[in-house]
Structure formats: C-alpha cells, structure tokens
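Submitted below is the structure of interest, expressed as structure tokens.
Left out: one protein chain. Kept in place: all the others.
Residue numbering begins at 1 within each chain, and the chains themselves are lettered A and B in the order written.
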Amino acid sequence: MAKKLNMRKRYELLTRGLGWEPTYQPKEKVFPQESYEGIKIVDWDKWEDPFRLTAEAYWKYQAEKDKKLYAIIDSFAQNNGHLNLTNASYINALKIFIQGVSPLEYGAHRGFANLARQFSGEGAQIACQMQSIDELRHVQTQIHTLSHYNKHFTGLHDPFHMHDRVWYLSVPKSYFDDARSAGPFEFMTSISFAFEYILTNLLFVPFMSGAAHNGDMATVTFGFSAQSDESRHMTLGLEIIKFIVEQHEDNLEIVQGWIDKHFWRAYRVLGLVSAMQDYMLPDSPMSWKEAWDIYFVDNCGALFKDLGRYGLRMPKFHEQATEESEHLSHQIYTVLYQFSHAAAFQTEVPSKEKMDWLSEKYPNTFDKYYRPRWEMYAQMEKEGKRYFNAGLPQVCQTCQVPMCFTDISKGNPMELSYRVSEFNGDKFHTCSDGCKSIFDHEPEKYAHAWIPPHQIFQGNCGGAEMPDVLKYYHFNEDDSGEYKGSADDNSWKAAHHNSNDDNDIKESA
Amino acid sequence: MSESKVFIILQHNEDARPFAEAFEQENPEAVFKYDQPGMIRIENIGELKITEEVVSELAGRDVDLQELHLVLVSLSGCVDEDDDYFKVSWN
Partner (left out) sequence: MSVHISTKEIKTKRTNYGYVGRRIGHDKPASRYQEAVYDLQPTTNFHYPPTWAEGKELYDVRNTSIVMEDWYSFTDPRQFYYSAYVMARAKQQESMDNNFKMAEKHKMLLSMPDELKASIKKILTPLRHVEYGANMNNQDICDRGYGSIITSLASLHGFDRIGISQYISKIILLIDENESVGLEQGRIDWLDASMWQPLRHAMEDIFVLDDWFEIMVAQNIVMDGLIYPLIFDQYIQEVSSKGGNTLTLLTQFMSDWYVETIRWTNQLIKVVAKESDANNELLSSWVIKWTERLNKAVLPIAQEAFTDGGKDKLEEAKCELLARLAKQGLKI
C-alpha cells in the first residue's frame, strides 16, 4: 500500500529540488539581478510556501472562478446592466480605475515574471510566477468587464494609451516605474508588501463594496474575484519580508528603508482612491477615513506588532498619513475638480446630500475647511462661471500629485505644504516630508522623472496649445469638464426619462 | 497567542456558507460583520481556524479546503494550512 502524502509533503515533492544550481555558467550570470541590491540570501530552502497550489489545482479553481465571472459579465452586457446604476456619475470612478489601475496590473504581470526568472529559489520563483499570471488575469478581466461601459460612456476608450501620457496618470505610472526600475527585492517589497499587503485592502474592499452599493454588479464581481487572488498575493508579500529579514542581519536596514519609501509612494497613489471613494461614488458605503482606520491603523498596527520581533517598525511618516486622513480626499478631489477640463473624467460640486454625508463622516474638518469652498464653487457655477484652473499645476517631483496638500502635521491645515531640495544646482519641489525624504535619498533618480507639466511646456506632448495636448492624450471632446450637462449625464437622463414610459417591466393582465 | 486581531473576509454567497458556518462553529469568540455589501467579515483575537471535517459536515460532501480560494476576499494574519485545516494567526 502506497503511503499517504499530506498537502505539505506532496507540494514539496512536486516542486522542491527544481531550483537551478548552475555549474556550466557562473551563478552570477544565470541570476544576474539577485545580489546587486545588497540583499543577502543564504538559503532559499528556508522559504515557506505561502499557499500550496499545484498547477492542476490552480487551473481548476481559476477556471471555476472565471466561469462564474464571465457568466455575469455576459448577462450584464445582454441586459444593459449599466442602466441599473444609481447614477452615471458613478462611471467616473471606473474611468480612473481603468486608466490608472488596470495598466498597473499589467505592469505587475511583467514585474513578477522578472522575479520568477531572477530569483534562484524555486519556492519564491513559483509563487511569483503564479502572481504574474494572476495579474494578467486582473488586467484582462477588468478590460472585459468595463468593455460594456465603454460602449455607453465617455473616457474609458483608450486607457493604455492614456496611462503612458496623461498628467494625472503619471502618479500611478511613476510609482510603478519606480518599483520596476529597482532590483527584484525592492520591487517585491514595494508591490507585494507596501502595496499589496499594507494598502490593497484600501483600494479593493471599499471600492468594490462601493460598486455594489451603486448597482455595478459587474465590477463587484471582478473585484471580489480578483481579491481571492489578492489574498494569495498579500500572503506572499508578508512571507517575502519575513524571509528576507531572517536570511541575514544586514538585510533589515535595507528592507526597512524600502518599506518606508514604498509605503509613502503607494499611499500617495491611493490619494486618487480616496477621492473616488468619498466624492465620485454617488452612494458611499464607507469613508476614506473609516477605511483608513480599519485597514491601516488597526490592521497594520497588528501586522507590525507581529513584525516587531524581526526588528521591523511601522513605515516612516505613517503618523502623517493618519493625520491627513481627514483631509486627503477633499484636497485631491478639489484638484480633480479644478483641472477636469483636462482630464478624461468629469467632476461636479458634491450635492447637498453628499455634503451632509461628508460633514457626518468628517466632523472635524469638512464643515470647517472644505464645505465653504464647495459652496463657493457652487455659487460660481450658478453665476455661469464654473471654476476651472486655466494653468498647469505644479506637481511634486516625487509622487507627481499636483501641489495640493497642506501642512496638517505642523498644525496648518490651510497652508500649502511645500518642501525644497537642491540637486546639481537645481531646485526641486516636493509635497511633503515623505516625498522630500524619498527625493533626497535618490536625487539622481527623481531629478530625471518624466514630469508632465514640464513635458507639456517643452512641447513633448503633442504641441504648445491645450487642444494639441488633449489630442495627444486621445481625449474626445465630451470626455472632460463638468459632469452636469455632460454627454454621460445627458444620455443617462434620456435613457431614464424614457424608461418611465416604456422600458420598465410591465405587468399586463 | 497574540492579542492582535486577525480577520477573514468571504464573499457573502452560497458557496461560502459552509466555510462561514465552520468559522462560526469552530471559533466561538469570533465576531461576524455583515455591514458591507457582498461580504462577510469575520474577526477574532489571535487566530481563526477551520477544519476539513467540520466544513465537509456542513457542506454535506467532501470539501477540499483549497476551495476556500473561490470565496476568499481578504485576510489579515499569517496563513497555515494542510489537508485537514486552515488557519490564520498572529504569532
């Protein structure tokens, strides 16, 4: 009788021992990226597999997930599910998602393929490879889910082209380029740990819940379906951090530095999510601040308590991020509001109900600092002078978010936060202590970033005039500006006006 | 065992039912939250654990615990798993 193998042993037999020990070529040539970052790996065999999925189990479960997902996507399209949304203004959140997030999924797909090739331990290689094809899944299911919306709404038509070019999309793009241009261990710390483990819950869970709240069953389905992969990725992120730190004492300081840096970089990217969550969802199930308290303060508090025994501490400037949590979405959405004439989404002054909700969720800040501003913009709009900022924003040299943050931690919530560094005789502006500290650590890297307003001034974005630039972005005329009276608003109202007469389900005797 | 909170979020659907019920049965101290659309959030201090035996019993068939992947939305804590159990905990 053959002996029975448990999952652990079985997985070990199927995968371990496959890692390559080159003898005909020098190891440094076969795995050229493994050591140049200064990380010392003594024994890859100490790697604990975060999940023990064989290729067969992977195919089986993933196919089952996708069968369900595509059935819903199909029925959503066949039944014109978009008509069941709370409001078409909700689509603006999806526009930012497909322009800003989906291309990152693709970047992660390529980045994890790099790790799968460059790490020399088979446990880590296979885990990274699995994540790489998961990320391919995510970008493709997002495209397929949003394809139906693209047929009916503006701004969703060319996300990958836009991601490479549009000013506000350089926020997510530069973050990912930052991680991708670094070595494999830094990439992994950035994406798997700082982004996936610490922050991804803030992106997906409230956002998908928000989609459910607003009648977008297609997005809910892809979101939850992606999250089941995400749980594996988070576990991988935690595993890699522990593994690296346990391998050699010299690794701790390097890894802590990366956690500090990439926490702040990723956090700044999520500023866009805060605006989506608080302002762009017509009906928000949870505020950014509430999500931050649950998923960052509580959750990461517990995480770093656990990691303390490895010598790791909370990321630098996390206190500032928490202090900002009552201001972040308001400041970012204000910028989006002011510059949406040059964006592939539309914005509007929050409705009265929305403002009341914001007052309730942000009792310390909204009425005091932000409501008066929105009331002023509402007044201007009423007078036919809807406010748009005609200039180009100055952006932070590190995170590339327009300068809109205030010095909250210094007790000046109404004063613009501004930091200056000098490098090679030039001055560089950053938005915060976090971004300045990142710049100062690698000034040669950030000094050469592709800063959109500078590129526009230099004529590298299609031409000197705004219409040239928008053409370079592949924006259509009806993509931008004020939501009220926009093409999306009009077609939505038209569809729902008629639906009262003849598009409803009628019962006839 | 740690005093920190671990959580598991499952999709709120029929496939997740035997798993959710097993978490309930096997972790009497755990707190269940249904306040977010589409999700069940299960929290506990220290750890959350289910066994294959209980999940199979509740489902009325042999369940492979890896089927949890089909309904998992998120988790916080360190994962430990084998054929007969699945656990998240802080050490």
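The rule is simple: a contact is a pair of C-beta atoms (placed from the backbone, for glycine too) under 8 Å apart; a residue touches a chain by one contact, two chains touch by 3 or more.
None of these values were measured; they are calculated from a predicted model.
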Shown chains touched by the chain that is not drawn here: A
Touch with the omitted chain, as defined above, among A:92, A:174, A:251 or A:277: A:174
Residue among A:51, A:76, A:90 or A:106 that touches the chain left out of view: A:106
Residues of chain A (touch criterion as defined above) contacting the omitted chain: 1-5, 13-15, 17-25, 29-30, 32-33, 36, 54-56, 58-60, 62-64, 66-67, 69-70, 80, 83, 103, 106-107, 109-110, 113-114, 116-118, 122, 125-126, 129-130, 132-133, 136-137, 139-141, 143-144, 147, 150-154, 156-161, 163-165, 170, 173-174, 177-178, 180-183, 445, 448-450, 455, 474, 487, 491, 495, 498-499, 502-503, 505-509
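The definition used in the following text is that only the chains that are shown with their structure count from here on.
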Whole-Å separation of chain centres (CA-atom averages), chain A against chain B: 27
Contact footprint of chain B on chain A as seen in their complex: 6-8, 50-53, 57, 61, 64-65, 201, 204-206, 208-209, 212-213, 220, 224, 227-228, 230-232, 234-235, 238, 285-286, 298-299, 301-303, 305-306, 309
Residue numbers on chain B that touch chain A, as the complex places them: 2, 4-7, 9, 11, 36-39, 66-67, 69-79, 81-83, 90-91
